[in-house]
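For this depiction, one protein chain was excluded, whereas all remaining protein chains were kept in their positions.
Note that the chains are named A, B and C in the order they appear, and that numbering of residues resets to 1 at the start of each chain.
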Amino acid sequence: MLLIQCPYCGPRPELEFAYAGQAHVARPADPSATTPDQWTEFLYLRNNTRGIHAERWRHVRGCARFFNALRDTTTDHFLATYRAGEPMPVLPMGQKP
Amino acid sequence: MRKFSGWTLLKEAFGGQQGWTPQWRRVAPQPEYDAIIIGGGGHGLAAAYYLASEHGITRTAVLEKGWIGGGNTGRNTTIIRSNYLFDESAALYDHALKLWEGLSQVLNYNVMFSPRGVMMLAHTVHDVQVAKRHIHANRGNGVDNEWLSPEEAKAYCPPLNIERNIRYPVLGAALQRRGGTARHDAVAWGYARAADALGVDIIENCEVTGLVRDGSGAMEAVQTSRGLIRCRRVGVSAAGNTSVVLGLAGVRLPLESFPLQALVSEPVKPVVPCVVMSGSIHAYISQSDKGELVIGAGTDAYTSYTQRGALHVNSHTLSAVCELFPAFRRMRMLRNWGGIVDVTPDRSPIIARTPVPGLYVNCGWGTGGFKATPGSGHLLAWTMARDEPHPINAPFTIERFRDGHLIDEAAAAAVAH
Amino acid sequence: MADAALRRTVGLPTAAWLESPVPASRFILRGAAAARAAAGQGFGLPLPETACRAATDGNRAALWLGPDEQLLLAPDGEVDSIEAALARALQGHAHSLVDVSHRQVGIGIHGPHAEWLLEAQCPLPLNLRAFPVGMCTRTVFGKAEVVLWRPAEQVFRLEVWRSFATYVVELLREIERESAA
Partner (left out) sequence: MSGRRIEQGGRVERSRAIRFTFDGKGYSGFAGDTLASALLANGVQVFGRSFKYHRPRGVFAAGSEEPNALVTVMRDEARCTPNLRATQVELYDGLVARSQNRWPSLDFDVQAVNDLMSPLLPAAFYYKTFMWPRAAWHKVYEPIIRRAAGLGEPPTLPDPDRYSQRFAHCDVLVVGAGPAGIAAALTASASGARVMLCDEQPEFGGSLLDEPTASIDGATAADWIRNSIATLRSRANVTLLTRTTAFGYFPHNLIGLNERITEHLAAPPTDRPRERLWQVRAARVVIAAGSIERPLVFPGNDRPGVMLASAARTYLHRYGVAVGQNIVLVTGSDAAYSAALDLHAAGVRVALIADVRADAAGAPLDIARQAGIDVVTGATVLGTRGRLGVREVTIGVLGRGAVNDTRRVKCDALLVSGGYTPSVHLFSQSRGKLEFNEARQAFLPSISAEPESSAGSCRGIDGYAQVLNDGARVGAESALATGHSVATQEYRVQVHEFSMHGLPGVLPQANHLQPSRAFVDFQNDVTTKDLALAMREGFESVEHIKRYTTTGMATDQGKTSNMNALAFVASELGRTIPKVGLTTFRMPYTPVTFGIFAGYDRGDLFDPVRTTPMHDWAVQQGAVFEDVGQWKRARYFPRPGEDMHAAVDRECQAVRAGVGLFDASTLGKIEVVGPDAATFLSRLYVNGFATLAVGRSRYGILLRDDGFIYDDGVIARIAEDRFHVTTTTGGAARVFGMMEDYLQTEWPDLQCWLTSTTEQWAVIAVQGPRARDVLAPLVSDVDLAAAAMPHLGVTQGRICGVPMRLFRMSFTGELGYEVNVPADYGLAVWEAIHASGQSHGITPYGTETMHVLRAEKGYIIVGQETDGTVTPDDAGLGWAIAKSKPDFVGKRSLARETMHAPDRKQLVGLLTADPRVVLEEGAQIIATPGQHAPMKMIGHVTSAYHSAVLGRSIALALVRGGRARIGETLYVPMPGGEIAVQVTATVFYDVEGARLHG
């Protein structure tokens, strides 16, 4: 059970959270204008990063907010969490998701 | 290959077992192969074996970054069944099940395929409807599956609790008698030994770090931790790491990798005679030949490559097991571990060509690909050998996600494994 | 005014440490900062803007549940008057005010064992340093979602959706049996 830093509530147990997939996957502004490949990309294709992954969580049994996080999927350690709408934080040592 | 039999074993007994030779050769990679399989799990090794045995492509190498069978093949709860809902899936998994039935003899390696029956419990009216739909669809496809009343379920699996007053009583079960279990390690080793005997090079501690393409974009070579190896026909069978490997060629697939856990109890005398699965309350249990209860838990919520999972996920499964088998509260967990399963949006696999000519992929088996091992290896080999899919894997393309031809077993029933 | 005799709240066992739920007026207020400020005026109590903190005044309380979500608590029978007061105060402010008086019940737990009882199945640290008086938050208790509020050192109030109340109380009683033995 991870300990997750909610940007609103502070560090809280994973039991209060719901994982919500890769972050920064914007829904196309005009879906009907997308090509089949673009739409497939939006619907189904995810980075599935081995390493630093930008992802969404929802503090569903807390403040109920969706927020974003950078987590290393090889250790499950979080590097940062930040509110939805905020830019991805710059990581030290040039690490990149 | 030294043939295995009771007779050779007896002979060796008098020679202090000194006469045995390596089950597969320890070889250095050659500069070039006709075919390369990336990933020495059961699927990859089976593919190499069938490439050699059925398609005569013996200049083949299996490249494994660690030790063969150390991925999900060595981590799974070994449930084998073919009672899937959709025609495409039923054909795929039953193809595999038929191969399981003779596999020990074909490989001359006892993989301990044990058709002890897989019983899937129904706890709600909705579960019953879903189970019956499966049973009818399976029968239509020639796949055995039958409905058991709670009493019949208990007769088949005596420790099962069928009291009506429990939180989620057993309303019945779907039983596939041909389903069962097999010895996971033996599957990997048996394929490796048989493939090796046909000339396939099995190369461990060899991680693929690059996929090299020629001017036309087609596969030309693979870069590995043990050097560059030329090859124009490369199959990727890397389970949880598929996204990473295919990413080396810029191919993106609809996959996410999640930790899935399992655990075993201390060994005890025989008590669970079959496989029992409960999709709706999340318990998967069988007993191994050595006596441990083998229990499958759920996936963690988030993607990860750590090969471990959260305690609460295990607890959830064990509380379900204890509800169904109230005597097992006193049993004790001996060991817990995790594997990384690659999951597609429709929970069905992909065995197909990729957009890169000469690059093929077998992935997306998620929580349930052990049962498919012989079948998927067989079909990947076919697809690689002929550069076109076998009719059975033809529907399991990458393009189905774009075109909407999903084979959505997940939606049809919330059952894993 | 509804006939109080018709009212049947969830029947729950009580104990020295377990207070039976009393009917209350409850609202969920959602909206932007300006709306929340205005609502505070109407409610007669500045709504807490600090995460996971409650504000109280007399028998009214406002609990921060999320950055744009507040749970307003008042004695039973004040739904109509609060609705009217807030409607006046919130004029011109986009917001959502929803009566949830019957959605949930308030379960009081008090005494020196309160923390111990809850920590059995609530994954948050509940000692006074980590969960001081005045703190409130949505969290989990066993398999139920609850709002947990600590109005005093040895008092916790759980706001629980009504269909989970029996589960929560039975679970508490099960835990309590251990302390007896």
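In this section, a contact is a pair of C-beta atoms (placed from the backbone, for glycine too) under 8 Å apart; a residue touches a chain by one contact, two chains touch by 3 or more.
It should be emphasised that the depicted structure is a prediction, and the values quoted were computed from it without experimental measurement.
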Touching partners, among the displayed chains, of the absent chain: A, B, C
Residue of B:331, B:356, B:385 or B:398 in touch with the missing chain, whole complex considered: B:331
Chain not shown: contacting residue from C:74, C:89, C:114 or C:144: C:144
Touch criterion as defined above, residue of B:16, B:215 or B:391 at the omitted chain: B:16
Touching residues on subunit C - with respect to the absent chain: 2-3, 5-9, 23, 28, 30-31, 68-69, 94-104, 119-125, 127, 130, 142-144, 161-164, 166-167, 170-171, 174-175, 177-178, 180-181
Residues in subunit A touching the chain absent from view: 1-3, 13, 18, 20, 26-28, 30-32, 34, 36, 39, 42-43, 56, 58, 60, 64-66, 75-77, 84-85
Hidden partner interface residues of subunit B, rising order: 4-6, 8-10, 12-14, 16-18, 20-26, 66-67, 69-70, 74, 87, 91, 101-102, 104-105, 108-116, 123-126, 129-137, 139-142, 159, 161, 166-168, 180, 183, 185-186, 189-190, 204, 265-271, 281, 287, 289-291, 306, 308, 310-311, 314-315, 318-319, 321-323, 326-337, 345, 403-406, 408, 410-412
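Note that only the chains that are shown with their structure count from here on.
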Centre distance in Å when subunit A and subunit B are each reduced to the mean of their C-alpha atoms: 30
Whole-Å gap separating subunit A and subunit C, where each centre is the average of the chain's CA atoms: 31
Numbers and ranges of subunit C residues touching at least 2 other chains: none
Numbers and ranges of subunit A residues touching at least 2 other chains: 1, 15
Complex contacts: residues of subunit C adjacent to subunit A: 51-52, 65-67, 69, 123-124, 137-140, 145
Of subunit A, residues touching subunit B in the complex: 1-2, 14-15, 17-19, 21, 36-37, 40-41, 43-50, 53, 55, 71, 73-76
Complex contacts: residues of subunit B adjacent to subunit A: 241, 243-244, 252-257, 301-306, 310-312, 342, 345, 401-403
